[in-house]
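All protein chains but one are shown in place.
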Amino acid sequence: MITLNHYLAVGGLLFCIGLFGALAKRNAIAVLMGIELMLNAVNINLVAFNHFLAPDQVTGQIFAIFVIVVAAAEVAVGLALVLNIYRRRLDSNIDDLDWLKW
Amino acid sequence: MLQQYGIIAVFLVGGAATAVAALAANWLLRPKKPPEGDKLATYECGLETQGPTWIQFKVSYFLYALVFLLFDVETVFLYPWAVQFQALGLFAFAEMIIFIGILVLGLWYAWKEGALKWL
């Protein structure tokens, strides 16, 4: 029997993998990929709670759809930022993006 | 409920099996002699490729994908509205017109900036 805890464990594992990707990668696009993994993990949690604790409502699913919408907007703007930085610095390595620091 | 998705699973397995079967048949039927000479060229006729395969793309591709992504999201909102259209009534219709109107502004901007033009 698969319980809510199983789904939460999958979500937690996915979140930690995404966190590692977001923290440890050098390429800005790879960092965005890690963030996408984390958002997916959160969505699994929302939908699992919805399914197991309040199956007669769709609140968790609505929440997940809004998360997906915001993630889409975030990817669009984030990748455009990376492209713009690449055009100026010919680089998408986030270790070098320190020219606000002096 | 899950039984209805069984047919999708059959499709997935069938699709994968077709590809594997084609490659396996190819492997079984082909001569086992190692290739030599012109066999190893990328194309046996036509021009040789020049430079690496991982070349840089034009930014137009990205702009198209960007506009596609945002209208893809709009579809997600349109679909449940269309399914429930009969039951929802005039208020929901007005809401959706406002929603589409806001996004058409974005399309107008993309058009004006030439993001839809293939340079």
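Going in written order, the chains are labelled A and B, and every chain counts its residues from 1.
In this section, a contact is a pair of C-beta atoms (placed from the backbone, for glycine too) under 8 Å apart; a residue touches a chain by one contact, two chains touch by 3 or more.
One rule holds in what follows: contacts and distances are computed from a predicted model.
Chosen from "NADH-quinone oxidoreductase subunit J", "ABC transporter substrate-binding protein", "Methylmalonyl-CoA mutase" or "CaiB/BaiF CoA-transferase family protein", the protein name that UniProt gives for the omitted chain reads "NADH-quinone oxidoreductase subunit J".
The set of chain A residues touching the chain not shown comprises 1-10, 12-21, 23-27, 29-30, 32-34, 36-37, 40, 43-44, 47-48, 50-53, 55-59, 61-62, 64-66, 68-77, 79-84, 86-87, 90-92, 94-95. Residues 1-2, 5, 54-57, 59, 61-63, 65-70, 72-77, 79-81, 83-84, 87-88, 91-92, 95-96, 98-99, 102-103, 105-106, 109-110, 113, 115 of chain B touch the missing chain (whole complex, contact as defined above).
The definition used in the following text is that only the chains that are shown with their structure count from here on.
Here the spacing of chain A and chain B, counted between their Cα centres, is 21 Å. Chain B makes touch with chain A in their complex at residues 59, 62, 66, 69-70, 72-73, 76.
Those residues of chain A that touch chain B in the shared complex are 65, 68-69, 72-73, 75-76, 79-80, 83.
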